[in-house]
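Every protein chain but one is kept in place in this view of the complex.
We just call them A, B and C in the order they show up, numbering each chain from 1.
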Amino acid sequence: MILAVVLLLLTVGSVLFHFYSPWWWTPIASNWDYIDHTIIITFWITGVAFVLIIGFVAYCVYRFRHREGQEAHYEPENKRLEWWLTIATSLGVAGLLAPGLVVWKDFVTVPAGASEIEVMGQQWQWSFRLPGKDGVLGKSSDGAVTVENPFGINKDDPQAQDDIVLEAADLHLPAGKPIKVLLRSKDVLHNFYVPEFRAKMDLIPGMVTYFWFTPTRTAKFDILCFELCGTGHYTMRGSVVVEDDAAYQTWLSQQTAFRDTYQRTKVVTKDSSVQ
Amino acid sequence: MSHSAVADTNVPHAHHGWSGLVHDWSTDQKAFKNVPWGKAMMWIFLLSDTFIFGCFLLSYMTVRMSTLDQWPNPSKVFALHIGGQEIPLILIAIMTFVLISSSGTMALAVKYGYQKDRVKTAILMILTAILGATFVGMQAFEWTKLIMEGVRPWGNPWGAPQFGSTFFMITGFHGTHVTIGVIFLFIMARKVLRGDFDVERKGFFTSRKGRYEIVETTGLYWHFVDLVWVFIFAFFYLW
Amino acid sequence: MVDVTPSAVDYVAPAHEEDELYHPHSFLTKYVWSQDAKIIAIQYAGTATAIGLVALVLSWLMRLQLGFPDTFSFISPEAYYQFITVHGMIMVIYLLTALFLGGFGNYLIPLMVGARDMVFPYVNMLSYWVYLLAVLVLVASFFLPGGATGAGWTLYPPQAILNGTPGRDYGIILMLVSLIIFIIGFTMGGLNYVVTVLQARCRGMTLMRLPLSVWGIFVATILALLAFPALFVGCVMMLFDRILGTSFFMPRIVEFGEQLAYGGGSPILFQHLFWFFGHPEVYIVALPAFGIVSDLISTHARKNIFGYRMMVWAIVAIGGLSFVVWAHHMYVSGMNPYFGFFFATTTLIIAVPTAIKVYNWVLTLWRANIHLTVPMLFAIAFILTFVNGGITGLFLGNVVVDVPLSDTMFVVAHFHMVMGVAPLLVIFGAIYHWYPLITGRMYNNALGQFHFWVTFVGAYLIFFPMHYLGFVGVPRRYFEINDTTFVPANVHELNMFISVVALIVGFAQMVFLYNIISSIWYGKKAERNPWRATTLEWQTPEVPPGHGNWGKETPVVYRWAYDYSVPGVAQDYIPQNTPPDDVPMAKPHRLQPA
Partner (left out) sequence: MAHAETQQAPVHHAQSHHAQGQQHPIGIYLWIWGLLFVLSFFSYLVDYFHLHGMLRWSLILLFMILKAGLIVAVFMHMAWERLALIYAILVPPVLLLVFVALMTLESDYTFLIREEFFGIGR
């Protein structure tokens, strides 16, 4: 009896908690509201199943509890019932899976016009590389990564000269344009995640991974590392500023190109080694 | 004969093929009719071991296929100079033949074991063990040669460092299996010779009565080691 | 229907004993170096519980840090990461796997299949001692310079063996060695369990008459024998990377500005190996729970388990499928993105056989005669927590939904609900259920009830709200979250609440321990078969079962394990070994329903 009540209370409580608790996802700031929709669909299908099943259990616990003279019914199988339940569940699963796969197709297919940016992780900070005026990232390699050249950019590549390297600085992005984020790491696994964008992906040393999104809302967001990367994992933060195109262009024009930063850091490091 | 342990009592003649399959799985007592406990256990252990070697080989495949570095050519690396001529892979080929020979002697040992021919069984088992030891010896020679040429688990003069890593790891694990097999073969051969299995003397590890089926169980292990070598030969040396 | 009829056996083959047993002579061989599966089971369970308590204490420390950040100066970030790693590893492997398979497997398999013991008792004994060694090696890692590893229980390289991670010097080495030892020890035991079920059943015991407990443990053991190899290989390779400087998992790395000597390896390979083991592993701890809970429900509801054959096939199907879903842990790992389609599909397909199991448990309650004993309370609580946790699994399995949720507290909530709470509830239920058999005494019912209510409601209150932290975007494995643009202040209140409840639930476990320990001496004497169960373990000549289990003759089985409340029979259960002619009839009645 108490158990039946408690089961019901937990079920109803869970549903109420879902609708009325203050804890929910942050407002979205990218095109991935499809993901949010899929989550909502999932909630409905599974929520209904949860309430029905636990409700049924609670009813049985109450209705068929042991009393004097209570006798259980003998019924080993019921083929029809089992088939119906299997079919209904399969339909439920299909209802979850279908939208999921459709959206995943979008997720892995980068639109043609997306501009590429590169993110480099290291213990425990973020650096970024933007393609510069020509809109193309210069060639780079993991073997060429040094302190002066954190992205291992190929210095002879003409397309690399105007690249913009942002070390331990905020990333700026124009709103409304699809961005393909190329992810690299110098040392261990990291994960680039901005909760408002809903999309995340690991950074793997010796590899380049990617995801894409279109920022839709102008604001400054936190970048968090979402893959355990050592003691400082929880301190590995960055910021991304999404701004409208004009503001972005202004910002962009104030950045120094790779050919200049590279020269400068080289001079600086030479100086410091002399001392 | 005092005890017919191997002859399981409920194998119906009528059931073969598929209906036998269904029958065996749906009757009582034993799913593998006719199969003694030790043998069943060895088969399942070998299945698990298959997954170990499978994972080793698959890891080797993965690192080899995903590296940008040049993979050293095994045909050259494992070549020997004999009579002023370079013969590719020759040592490995000889090792292969040695191991196969040992498999043959083992198979015969099992046969004579079931015929209770103590002497023949023991001699064949010892022969198997000696061939196995020879294999391990050649393996040691191979390792020494490569180490002298500068191959290390962490690098080698010719290319991808994973070459050395996977080579030492996979052949090392295989060699360990062979070595364990050799030791067990000697122990079992002694037991056979002493007549332990004729008097059903209890085994130390199993605390069960010893019977000639142990020879077959040991044989299964030994053939498996040979089997693994077939795959190593194909994927490591011939690729 | 083939085997679910209440009628007589089809045929009884002649007895076939492989061998007589060894006979222990001294106290040492009887209780310490014992080869009796029942003693080994208790040794396994005791060790697992002891190390489980360590993990429990670690979880308190973690919760203290998360609930009250900046309060406890002795919890440094390094310590925190060591805590979560060892907590996770102990709970999954050294507690649940060892307890379900080594503990319940050893105790129940020989008894339930009607064997005298495991097929190779000596190897079985070794299995336990090797397991103990693995536990000791794990514990030792805390006391070496640098402490235990803090790499997370997933031990992902390169991070696990580089300087930025605590315990990189010795901790990680001991962790890997301990796992390797565990796997070797487990294999010895596991082979025994499998062969005993396959080859050492008693007369009349067909596979389709096995109690579902045995089925669950049996299939889980097979999964373990096939999945642990992948972990073994991963551990060996990582050990080489760490000690010998090989580069299996290590690409070119610049660590804190310094170029390391590694190059060309594939970090993602380790993840594949780990999860090829890891996913079957979660079913290794789930399937025994599925099996045992079926028996608890059926016994205490006095009703046959509904759809026995479907239940068996579902266990087998889940076991098979669990090998082709592993990369759902890697949706955002940067693997080949097209794998997402394959693994999302296989993952969601697993929900179907699992759902069938849930339905059958629930339908067993329909028109039953439910005795709300302590074991039954735990069993029903399992249904709720498992359905809840399983459903959140569907979120994560559906690849795009996993993208925002992966590595958030949502995942932590998912696996605690489905693994930390649900199977653990079954363990508690099972301990209460078989307590009279093992000790010959009853536990204290009031304390049992208390333990149940605090654990069940408490655990739900801990882990249900935690999902919503995940929605907010709170990451897992964060020492502290500090200020961000998206985490509102009230998240800290929720964290505090969770921590307080976790402490309460933790202390309730002390009541449980007190209960099961003190009842050994002070509990009232149990009846022979207090639950009036049908399965063989309750039908032994001595209770608790003696050495060799069965006295002179091993039992002969005539029926499936679920003949409860058969119409027309005088009592509401018929033990599996009751011959058709001995069934007490209430009134003249056709035994077989038409």
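Assume a contact is a pair of C-beta atoms (placed from the backbone, for glycine too) under 8 Å apart; a residue touches a chain by one contact, two chains touch by 3 or more.
Here the structure is a predicted model, which means the values were calculated and not measured.
Q: So which of the visible chains would the left-out chain be touching?
A: So, taking every chain into account, the missing one touches A, B, C.
Q: Can you say which of B:100, B:140, B:183 or B:199 touches the chain missing from this structure?
A: Only one listed residue reaches the unshown chain, and that is B:100.
Q: For the chain that's not shown, point to the residue among A:21, A:141 or A:249 touching it.
A: In the complete complex, the chain left out is touched by residue A:141.
Q: What residues on chain B make contact with the chain left out of this view?
A: 1, 4, 6-7, 9-14, 17-18, 20-21, 23-27, 31-35, 40, 43, 46-47, 50-51, 54-55, 58, 61-68, 75, 88-89, 93, 96-97, 100-101, 103-104, 106-108, 110-111, 113-116, 212-213, 216, 219-220, 223-224, 226-227, 230-231, 233-234, 237-239
Q: Can you list where chain A touches the absent chain?
A: Against the left-out chain, chain A lists 139-144, 154, 182, 206-208.
Q: Touching the absent chain: which residues on chain C qualify?
A: Interface residues of chain C facing the absent chain: 2, 5, 10-11, 13-14, 226, 266, 268-269, 272, 276, 320, 323-324, 327, 335-336, 338-339, 342.
Just so it is clear, only the chains that are shown with their structure count from here on.
Q: By that same contact rule, can you tell me which chains touch chain B and chain C alike?
A: Neighbours common to chain B and chain C are absent.
Q: Can you compute the centre-to-centre distance for chain A and chain C, using the mean CA position of each chain? Integer Å is fine.
A: It comes to 31 Å between the two C-alpha centres.
Q: Mind checking the centre-to-centre distance between chain A and chain B? Centres are C-alpha means, answer in whole Å.
A: 48
Q: If you look at chain A, which of its residues touch at least two other chains?
A: none
Q: Spell out, as numbers or ranges, the residues of chain B touching 2 or more other chains.
A: none
Q: Taking the complex as given, what residues does chain C use to touch chain B?
A: Chain C residues touching chain B: 2-3, 9, 12-14, 16, 18-19, 22, 35, 119-123, 187, 190-192, 194-195, 198-209, 225-230, 232-234, 236-237, 240, 244-248, 261, 263-266, 269, 272-273, 276, 557.
Q: Would you tell me which residues of chain B are touching chain C in their complex?
A: 5, 8-10, 25-32, 35-38, 40-41, 44-45, 47-49, 51-52, 54-56, 59, 62-63, 66-69, 153-154, 160-162, 164-166, 169, 204-209
Q: Spell out the residues on chain C that touch chain A in their complex, using ranges where they run on.
A: 1, 4, 77-78, 81, 150-152, 156, 158-159, 162, 164-166, 251-257, 264-268, 301-304, 306-310, 332-334, 337-338, 340-341, 344-345, 348-349, 351-352, 355-356, 358-360, 362-363, 365-372, 377, 380, 383-384, 387-388, 391, 394-395, 398-401, 403-404, 406-408, 457, 460, 464-465, 468-469, 471-473, 475, 477-482, 484-486, 488, 490-491, 494, 562, 564-567, 572, 593
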